[in-house]
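Complex shown without one protein chain; remaining protein chains in place.
Should a chain be cited, it is by its letter among A and B, assigned in written order, with residues numbered from 1 in that chain.
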Amino acid sequence: MSQNALKKLKTKFKAAVVDSHERLGNETAIVSREKLLEVCQWLFSDEKMAFDMLSDVTAVDYQNRQPRYEVVYHLYSTTQKHRLRLRVPVEEGQESVPSVAGIWRAANWGEREVFDMFGIRFEGHVDMRRILLYDEFVGHPLRKDYPVQKSQPRMDLRSPERDAVEEFRHFYQDRNRPA
Amino acid sequence: MNQPRSLAALQPDPDVNAHEDVMVLNMGPSHPAMHGTVRMVLTLDGETIVKCDPEIGYLHRGFEKMCENVTWTQVFPYTDRLNYVSPLLNNFGYALAVEKLLGIEITERARYIRTIMGEMSRICDHLTCVAAGALELGAMSAFLYAIEGRDLIWDIVEEVTGARLTVTYARVGGLKDDLTPDFRERWADVQPRVEKIIAVLDQLATKNRVFMDRMQGTGVISKADAINYGFTGPALRSTGVAYDIRKDHPYFAYDRVDFDVIVGSRGDNYDRYLVRMGEMVQSIRIINHCLRDMPEGPVMVDAPHVVLPAKHDVYNSIEGMINHFKIIFEGIQVPAGEVYSFTEAANGELGFYIVSNGTGRPWRLRVRPPCFYLMGGIDRLVEGAMISDIIPTFDTINMIGGEIDR
Partner (left out) sequence: MPNVTINGKSIDVPKGTPIIRAAAMLGFNIPHFCYHPALSSPANCRMCLVEVEKARKLEPSCYLKCTDGMVVHTESAKVIAARRSVMEFILVNHPVDCPICDQAGECKLQDYYMAYDHKPSRLNTQKNAKVKVYPIGPHVVYDGERCILCTRCIRFCDEVTATSELTVAERGDRSYIRAFPGKELDNPYSMNVTDICPVGALTTRDFRFKCRVWLMSSTDSVCTGCSRGCNVHMEHFQGQVQRYRPRFNRDVNEYWMCDVGRLSYKELHTDRNLQVHVKGQSEISWPRAARQIAEQLKQLRASGKAPALVVSAQASSESLWAARAFAESVLGTDQIYWTGKADGDADELLIRSDKNPNRAGVEIVFGADLLANDARRLLSDLNDGRVSGLWVMGSAFPFGDSDMARLVQLAAALPFVALQSAHRGALADVASVILPAATHAEQEGTFVNGDGHVQSFYRAFEPAGVALPDWQIFQRISRAAGLAIKVDTLTAIQADLYAAAGE
């Protein structure tokens, strides 16, 4: 069933679908970044396509090839029971893709994680910030040039006057003062 | 430090109007109800939640990065620690993905065993979820009964796999070991006791006035919203969408066993609870059906470039030695390609998106955690509700820290 979906997608968006394959039964279309929103909107609203669920959005860093990254979307239709994978190539240095969170709200958190791990920004996303890592984290760990054993710099406390250990030392000193 | 010495010495902040302004309350990450460590930043208007902003990542261990640096088989211990209340389901989901990339089919017996052990893990997961939910609503005895049920099953799991939680039972191409010889007797002993415990849970909670008042009508989500937020599993089925991967896209032995898909209608916490209770009964049904039909035979497929040879061959023949050596040190050589393999885990669609570059280590291993997308929609579930409604909602969503943060 998914084969028909892929075929229809390729017919409708001949220019946008750069490449496609059906290896291992996973229908995959490689879509250009500029046309992504248009393609996703059609896949969502068309009756025959009816891709009402975004299963997953993630990215892959291919390291030594241009374009370096690919953002991967897995779509599923609960009514038609077919699946589709969209891959959007992203060049190094232009890590930005239009956000599909307006179409599938699942993308809200999914895209935040892609930004967190890969540094790829999503235009039009209302809440583009890190999700799994803390805000002061330096770098994007799932990039291939991020070493596995890298240390992070130590952070300053956000409110040292309240939280610094020196402040607590005063507290203990007060307690231990003879009456 | 300025320690106030008396109530009279406390000065309210003159800029805050306690009756009209919203208050930002921090719930967690160290909180008895925020199990799995998650932090909810609540914007409150009195008791009503105006906005709920969950902050996850407290258990982020870099699973996906680690998996890029180990061989395919070395990933299995990491998958145990994803959804750690149902580790077998994670093991089997990952093994299925790699087997798809390799293009190998596991043996018949392995299919059935994977189904049986997976369903046992599912029962454990649902028992834990229901137990924790009841506990936090005050039904402590329900918690203790459910944990006893879980422990009975864990005894069997320990006999078969060697561990209660960190099982690492699956291998690419099959399983680590066959079932124990007395498995059927043990299950025949445990099954009625587990059924009784489920019945007791039902008696204690389902028609309990307090339980119903807390769970019914809270954490409601509509069908369309649930699908749009990427909900799967019991949370989606509670809204009325009959999407169960075991029925719609069967794998292992699910197409050969009879079971029903439990579907709710209102999409509230009560329906999620009922779906889980119903699924436990169906899991027991599946296990019994599998035990009836399971054939004898090997549990590892006959594929020498994937499966370690028997120890006798390894130590006594150079062929076995070389085979063992290369598989262990270089890893199974998985052909280059990508695959998205999905199974029905306890919380929903557990997906593994694997990209291989033809070597013995994964290039990219993405886990699609079911509760990640469930938590993404939690602000929709508790918007406009009261703080106390967060507790049952958070419980029935069943966020497992290991799975959502990886």
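The working rule: contacts are C-beta pairs under 8 Å (C-beta built on N, C-alpha and C of every residue); 3 or more make two chains touch, one makes a residue touch a chain.
Just so you know, these numbers come straight off a predicted model, no measurement behind them.
J.: Report, in label order, the displayed chains that the undisplayed chain touches.
T.: Result for the missing chain's touching partners among shown chains: B.
J.: One chain isn't shown here. Among B:323, B:347 or B:398, which residue touches it?
T.: B:323
J.: Out of B:29, B:217 or B:309, which is the one that touches the chain we can't see?
T.: Of the listed residues, the one touching the omitted chain is B:309.
J.: Residues on subunit B that touch the omitted chain in the whole complex?
T.: 304-305, 309, 313, 315-323, 325-326, 329-330, 333
Assume only the chains that are shown with their structure count from here on.
J.: Once you find the CA centre of subunit A and the CA centre of subunit B, what distance in Å lies between them?
T.: 22
J.: Would you pull the subunit A residues touching subunit B in the complex into a rising list?
T.: 23-24, 26, 28, 52-56, 58, 60-61, 72, 74, 78, 81, 83, 85, 104-106, 108-110, 113, 117, 130-134, 141-142, 146, 148, 167, 170-171
J.: Residue numbers of subunit B touching subunit A in their complex, please.
T.: 1, 56-57, 60, 62, 64-66, 69, 100-101, 103, 224-225, 227-230, 232, 241, 243, 248-249, 337-340, 342, 349, 351, 353, 355, 363-364, 366, 368, 372-373, 375-377, 405-406
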